[in-house]
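Mind looking over this structure? Questions follow.
Left out: one protein chain. Kept in place: all the others.
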Amino acid sequence: MVLEIISVYFRRNKRLIFHNFNLKLAKSQIIILIGENGVGKSSLFDLSTGILKPEKGVIKINEMPINEIDQKKKDLFTYLPHKDSLKEYLTVEENLFNWLELIDIKIRKEKLLDSLKFFKLNNLKNNLIGNLSQGQRKKVSLTKLLLSKCNLWILDEPFNGLDIDSINKTKKMICNHKANGGSVLLASHINLNIEGSKRIFIKSPKLKISNKITDFDTWENIK
Amino acid sequence: MKLDFFKLVKREIRIMLKNFSIIYSFSTFFVIASLIFVFSVNDISYVKIFYKSIVWIVLIFSIMLVSENFLNEDFNDGSLKELQFLGFSEESIMVSKSIAMWVMIMIPMLFLIPLVFVFFQITLYELISLVINLFLATPSLTLISILSSLFSVQLKRNKIIQFVIILPFFVPMIIFTTSTETLFESYNLKENQFLILIGIFFITLPVCLMAGRLIMREINK
Partner (left out) sequence: MIFKLANPLRFQRLIEKIEPITLNIAITLLLVGLFFCFFGSPPDYLQGETVRIMYIHVPCAWFSLMIYSIIALCSIFSIVFKHTLADLISRSCAPIGACFTLATLLTGSIWGKPTWGTWWVWDARLTSELVLLIIYLGLIIINNAYEDKSKADRYSSILAIIGIINLPIIKWSVDWWSTLHQPASISKFSSPSIDPSMLLPLFIMTFSFFFFFISILLVRVRGEIIQRKIEVIRFNRMV
């Protein structure tokens, strides 16, 4: 299993959003998480990348518990969170080079230009990120996927703000990754489909705390 | 591990140099704020006596304002989170940020200190002691102010809290940098002052790193 989430309990803002949650992502598999806003998709991604810690339960990447991996995290997965972490006063090229240096990948400029061509960004390479539109910014962060060498991709709402042409390109990119043995976990609030993918609908669990005064018998309940 | 740390420092400095306007605004703020102090003193001979207090108070406030810029931006565009999930330790993130910030403060200081020399008409001996004080105290100042902006990074309103909660911790720094003899008359500060500043740095470093780690764990919830 590339990613394994085993009976996870997680609480946010007094609400239990994951109650005994399980998920398994195998090699060359695509899983699309579909759910309403606020159902906890981004929290699930933060949990599986180790930024948040679950109250109970284990999360494993490549059979290793996530909190025991420290230094090699960047070789295991590529995570594109909702905030794209691009600096507005740097150009497209500089942003990507900064990111590449952080994950220890050295490539030549020509190769970077090639990957920029995929989303037709090559003539924008010297523009500042602050001058780009929302969709163009999204494309820049999706270009990171072309450059990364990780097996596991974790994508938070990758199709937001993209035009139809780029959505199809991204789908093709994801399918290619699957064909090469990679696995993808992605979230969406719209009901979209990628061929060969498994779709999971998330619903928020029923609240465990009732309104009766006698139910405040643990400190957890009044937290 | 070691390489990772230098990578982070390099990244911070590169980003900071691209955002050069912040260095301009820092140095301009420093000059204007000290000028306002000078204008508010009606007898110019007082300025010679109070130059230390003016320099240090202006420096503390400008550092705190700058540090907010350093961290809030990273928090808002998600790069702080990115650094965390890429596996960089919280301590190295914090130290690299403070090193970059220290460089950012020291570059304009090279030009500003001669200005202080001219403005406040101080002697060469006083200037040298001021420079040494600056070098020894600014690392702790940057660490504390980065911690303070970590405290307030999640607050959307009422940013002034940052100043209220962290200013008390600047008190020892101010006392020993300006070496207010009237405060501790019997204690001979003149000779030990530099050693005390180094000592303060070695207290601030672990405390700030520990607290920063705790806050950064909390920040994404």
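A few points about this structure:
The chains carry the letters A and B, assigned in the order they are written, with residues numbered from 1 in each.
Here is the rule we go by: contacts are C-beta pairs under 8 Å (C-beta built on N, C-alpha and C of every residue); 3 or more make two chains touch, one makes a residue touch a chain.
Since this is a predicted model, take the numbers as computed values, not measurements.
Interface note: of B:L17, B:I198 or B:L214, the residue touching the hidden chain in the full complex is B:L214.
The missing chain lies against chain A, touching residues 13-15, 207, 209-211, 213-214, 216-223.
Interface residues of chain B facing the missing partner chain: 147, 151, 154-155, 158, 161, 164-169, 171-172, 182-184, 186-187, 203, 207, 211, 214-215, 218, 221.
Just so we're on the same page, only the chains that are shown with their structure count from here on.
Interface of chain A with chain B (complex): residues 12, 46, 49-52, 69-74, 79, 81-90, 94, 98, 101-103. Those residues of chain B whose C-beta lies close enough to touch chain A in the complex are 1, 4, 7, 10-11, 14-15, 18-19, 73, 76-79, 81-87, 89, 220-221.
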